[in-house]
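The next block holds one structure in the form of structure tokens; read it before the comments.
Not every chain is included here, but those present sit where they belong.
Naming follows writing order (A and B), and every chain is counted from residue 1.
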Amino acid sequence: MGDHVYKVVELVGSSSKSIEDAIENAIGRAGKTLSNLDWFEVVDTRGHIDGGKVGHYQVTVKVGFRLKD
Amino acid sequence: MGDHVYKVVELVGSSSKSIEDAIENAIGRAGKTLSNLDWFEVVDTRGHIDGGKVGHYQVTVKVGFRLKD
């Protein structure tokens, strides 16, 4: 990482398909406005129940990206 | 949520296929005896190992449902 500084933002991605898809949705959205995305960490996995089944997974991720010097 | 009151129960779903399938099994079973299931949160993900592979995922979820007034 050299002497760089990173910022960490917290996002919640949702998906009706899977936990992995919810994570990808959060990261994909982050990439629209942020550059140099580097890592993520899952901090919460929850969701809504609809008709006795999982309606949406809602996965909270922290996403780290390098700040320009 | 208006002024409703919700109850939260803790369940462990298991599945030999995936984490998502274990969650669905827990929620599906809850729906047999409880109405108005609303949300869930994953609180633990573990499992048994069988022959050097994952035998069963065992996912502990908290499930929230609205109580009748």
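Worth pointing out:
Quick note on the criterion: a residue touches a chain if its C-beta (ideal position, glycine included) is under 8 Å from a C-beta of that chain, and two chains touch if they have at least 3 such contacts.
Computed from a predicted model, the values in this text were never measured in an experiment.
For this complex of identical protein chains, the structure file gives a whole-complex count of 12 copies, while the figure shows 2.
Note that only the chains that are shown with their structure count from here on.
Chain geometry summary: the mean Cα position of chain A and that of chain B are 22 Å apart. By the touch criterion given at the top, residues 19-20, 23-24, 27-28, 31, 37-42, 63 of chain B touch chain A in their complex. Residues 18-19, 44-49, 52-54, 57 of chain A touch chain B in their complex.
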